[in-house]
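Omission of a single protein chain aside, the complex is shown with its protein chains in their original locations.
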Amino acid sequence: MRIRVVNPNTTRSMTLAIEQCAKAVIAPGTLLDAVTSPTGPASIESHYDEALSVPGLLTAIQQGEADGVDGYVIACFGDPGLDAARELATGPVLGIAEAAMHTASHLGRGFSVVTTLARTMGRARDLAERYGMDRFCLGVHACELPVLALETDPRARAVVTQACRQAVEQDGSDAVVLGCAGMATLCARISDDIGVPVVDGVAAATLTVQSLVTLGLRKSGRGEFASPLPKPYTGALAHYELGERSGRR
Amino acid sequence: MRIRVVNPNTTRSMTLAIEQCAKAVIAPGTLLDAVTSPTGPASIESHYDEALSVPGLLTAIQQGEADGVDGYVIACFGDPGLDAARELATGPVLGIAEAAMHTASHLGRGFSVVTTLARTMGRARDLAERYGMDRFCLGVHACELPVLALETDPRARAVVTQACRQAVEQDGSDAVVLGCAGMATLCARISDDIGVPVVDGVAAATLTVQSLVTLGLRKSGRGEFASPLPKPYTGALAHYELGERSGRR
Amino acid sequence: MRIRVVNPNTTRSMTLAIEQCAKAVIAPGTLLDAVTSPTGPASIESHYDEALSVPGLLTAIQQGEADGVDGYVIACFGDPGLDAARELATGPVLGIAEAAMHTASHLGRGFSVVTTLARTMGRARDLAERYGMDRFCLGVHACELPVLALETDPRARAVVTQACRQAVEQDGSDAVVLGCAGMATLCARISDDIGVPVVDGVAAATLTVQSLVTLGLRKSGRGEFASPLPKPYTGALAHYELGERSGRR
Amino acid sequence: MRIRVVNPNTTRSMTLAIEQCAKAVIAPGTLLDAVTSPTGPASIESHYDEALSVPGLLTAIQQGEADGVDGYVIACFGDPGLDAARELATGPVLGIAEAAMHTASHLGRGFSVVTTLARTMGRARDLAERYGMDRFCLGVHACELPVLALETDPRARAVVTQACRQAVEQDGSDAVVLGCAGMATLCARISDDIGVPVVDGVAAATLTVQSLVTLGLRKSGRGEFASPLPKPYTGALAHYELGERSGRR
Amino acid sequence: MRIRVVNPNTTRSMTLAIEQCAKAVIAPGTLLDAVTSPTGPASIESHYDEALSVPGLLTAIQQGEADGVDGYVIACFGDPGLDAARELATGPVLGIAEAAMHTASHLGRGFSVVTTLARTMGRARDLAERYGMDRFCLGVHACELPVLALETDPRARAVVTQACRQAVEQDGSDAVVLGCAGMATLCARISDDIGVPVVDGVAAATLTVQSLVTLGLRKSGRGEFASPLPKPYTGALAHYELGERSGRR
Partner (left out) sequence: MRIRVVNPNTTRSMTLAIEQCAKAVIAPGTLLDAVTSPTGPASIESHYDEALSVPGLLTAIQQGEADGVDGYVIACFGDPGLDAARELATGPVLGIAEAAMHTASHLGRGFSVVTTLARTMGRARDLAERYGMDRFCLGVHACELPVLALETDPRARAVVTQACRQAVEQDGSDAVVLGCAGMATLCARISDDIGVPVVDGVAAATLTVQSLVTLGLRKSGRGEFASPLPKPYTGALAHYELGERSGRR
């Protein structure tokens, strides 16, 4: 089984850290690699960034299909391009917000999300609703650290840990969901520090994809998530035009 | 007042038809033009198409800002890139699904949506929920005509009219919302034929934008829809990198 | 096009102020007048007042039909008698709460409502739910000024402005909806003072009605909002008995 | 204990029938009478009728307060004027839709409503939502008999019974709620005929009021349902102006 | 008419107090007794306790059927075993949370629940949702007194009263629902002390059952709540195996 994690934040050091977190949880026999999106923003912190991260993500998915990848993880908490990626891929595709929220819902009555900048909080709430997880999502909180500062700011762990602690207290929640792929490396230590389960979406999504592939579950190939219809594409993105073959899949 | 309609379907004949429909309803003194997105799919009929229509749409919005446009309409019923466009634009941006559904909600207890291919029905339902319009949206129906066939297939009007008539009967609805910008030209005749109000989102969104500009209403400039933060962009989309000026707006 | 604003608060000075606010936003060629309801309470601040404002409102609507009015605005934030007025009128009828909430929903993720007395807050929440706007309505706040004090109390603007400022901060909202027709004259100055878009329902409803008339959209004439059936009326309200003609419309 | 049933349909024969149904279920020691509203429509079958039935209902409530009535039932399935009546009355006021739906919710997973004309179905759904009973309300069905035909049309029982039978089958429901006070006399025989519990709101509301009075439960006297504030009333309804005393209650 | 209150908390002194509260509200001619569950926890304060209280409750219901009981009240605010009891019983079965919440919903816009230990708050919220009462349930609060301390701790009334007072203030609620059968004896005095209606579920459920029996309303005998199918039971609970006769009822 081959799983690929795609990081739509075009920052290689972040991709490497993510790859380590994902590799730490896979079962014997599962192969996993992480790739950086070939084009797009260095970090995703706005709807603009998110929209412009999707073409690169889709390129990575198409490359994955050529490479025989069995399932994918999208390593950004906005789950950018998830629906489009599901149309392209033969196997399962999971977003890390999706997987983290579902996972946390098994741990008690509800969880808090701790994200980076406050401007991303609305997107987290949208996704909670989309996945049916709004009844478990007791609060969304920002620590106001930019994504890339998670790697470089020496205070990062302390700031995120403090935000997690406050979130649990304020929401009366049973678990914390980390709202950024860049927080994956902090997960275990924050959980130890605050004494509450903390869910990293990268690891959660990797195992969810592994489970789906093990179960032989993939989209049925018809309906809303069938392969996109081939048609003319123009301008700078004309190379995204799909041939007839993809349309017949 | 200058309003611009952006057609993210990269088909110029469709843009011209849309422009006529929009111009037919504006008030004296309002200037309006319609532009075709510079890059992307000829028509939008999948999540893949929709995702790849957004970069071209954002280019058009940035051009609009340079041109001093006061408000925008996104002329695709999936409302692609709406959140990102709101971050970029100073004035209001409306999607045609958004405007059509809100408008139809004033006409009775509920409306039916009639869209093109069945695979787009899920997106229509997602948007109805997002806008709070799911309580008014009594059904989503597909007529299984592709977007571009609306212009070229001689049966198009008959097929869409029949789908509208069946939708009203099946749902017990008070109005029909046309689920594609390419249906704008059919609106008045279908309404005459079926004896029920029919809402075209292009005209509805144009008037909603005109009203918002008249009222002086635009985003507050802070929070989730503030201008995107400037940051490095890499690869083929590197020209979307925003300068410091945009970041300070 | 003729639009009529009906003020169900039977206070003429308030009607004049409302008329000015509405006239300030209409398009060239639109005719607009505002009328005071012929009977009912001087101001509407309870369910009792609201219920007893409706007969006068319906008289005004019937007069409007005789005068050839194309669309109506109900100038009270409880939207009293909206369903009944829609049965009577041939053209569109909008309540100011309805229009204000829909309008504010286009400005960001959510709005706060600032109303007069606390006892009217429940009604505002009911209406938000009815219109599907509860997902955008992040809070309802009272400034505890009676309706008529908005005209006479010299502190009125300061009190309402302060309530708006606190509401935005507490709710994290992107806009404010003013919860009383009597606040219409304050709208622009409050927005300037607090730096956030503020929506007055009188102006918003006027433009929404203007748009619906421009689009040729009116109820279909059958079903729940068809003309009321004629039948005997007894007692003091016997003059509301409708003749056969109305029943056949 | 004195309970009064107010029939806002101004048809005395209907009031008498309702009184009999209510008297049949009260406990020893409870006094009950039914009164016909002093003004308004002979039957309530539109939003217009409903709005114009409320002033007469409120007159009846005020008379009841003068008579020392302990609790009230509003005998129309639209529950007209319920909020306003609660402001006026010292004791509990129940609508028959409210009581019937709550009662039916105890009988299984869900109920069907069978009402008179199709145009009243929307109101039934609105009330189900308001009372939190939409999760139990599996369907609303019309038998297309006008209210007054329930007394006069010899086919009435057969038509309503057939509609109930079909509703149960179609919805898979565990009970039927009769959607009109005029159906109260049919309740027992329909239940016998279709073999499913049938709930008449008049009897249900009478017992709910009796229970609330027995429990000593009445509104707290402050907040949204406190007595209306006194203020000037003008025109034909000027006699509804409340004196200071009511305002202080 | 015979009503039986079953106390699934196996503490006889509590049952006696409950019986007194229930007897105080029944109508002349209604017979009522309260029984203690034959097996299970002395008090119910966890999901574990609740699950293990159900077999004893079901034994009591079966005994009641043999005794010709017409309706039952389950005297624990978790409403344990309600669905199963409804399958067994011929007449109505009400839980005290169910009855209290429905009753409180008639008193205004919303109520607060005051319960014993914080760990039971989740169950109260679950039930509010199940009964459609979450829109009326403005808050759930714990006073952190164990169930049995309500009888023995001299501070009990003061602690619960204070929690009720704070709940009303914090939630802006119109009524309080007492979240434990053991609080029944405190109801009247707390209401007097805080000046807001307080609902005890034991009394509320007793009267709701009395009303249902008076109305002749019981389950239809088919579908989800029909008698359980007979089948083999093994192990310590083998005596719960039902004979053929029950299966045919």
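To keep things simple, chains are lettered A, B, C, D and E as they appear, and every chain counts its residues starting from 1.
The rule we apply is simple: a contact is a pair of C-beta atoms (placed from the backbone, for glycine too) under 8 Å apart; a residue touches a chain by one contact, two chains touch by 3 or more.
Since the model is a prediction, treat every value here as computed from it, not as a measurement.
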{"item": "Omitted chain's touching partners, listed by label", "value": "A, E"}
{"item": "Candidates A:Ile74, A:Ala203 or A:Leu242 - the one touching the absent chain", "value": "A:Ala203"}
{"item": "In chain E, positions touching the absent partner", "value": "10, 37-43, 45-52, 54-56, 58, 81, 83-84, 86-88, 118-119, 121-122, 126, 129-130, 146, 223-226, 228-229, 231-238, 240, 242"}
{"item": "Absent chain, residues of chain A that touch it", "value": "25, 27-29, 86, 92, 94, 98, 102-103, 105-109, 131-136, 172, 174-175, 188, 191, 195-197, 199, 203-204, 207-208, 210-212, 214-220, 223-225"}
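The rule we apply is simple: only the chains that are shown with their structure count from here on.
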{"item": "Minimum number of chain-to-chain contact steps, chain A to chain E", "value": "4"}
{"item": "Chains in simultaneous contact with chain C and chain E", "value": "D"}
{"item": "Angle (degrees, nearest 5) of the CA superposition of chain B onto chain C", "value": "180"}
{"item": "Separation of chain B from chain D, taking each centre as the mean of its C-alpha atoms, in whole Å", "value": "45"}
{"item": "Centre distance in Å when chain B and chain E are each reduced to the mean of their C-alpha atoms", "value": "53"}
{"item": "Chain C and chain D, separation of their C-alpha mean positions in angstrom", "value": "28"}
{"item": "Set of chain A residues in contact with two or more other chains", "value": "122"}
{"item": "Chain-level touch network, classified as line, ring, star, complete or other", "value": "line"}
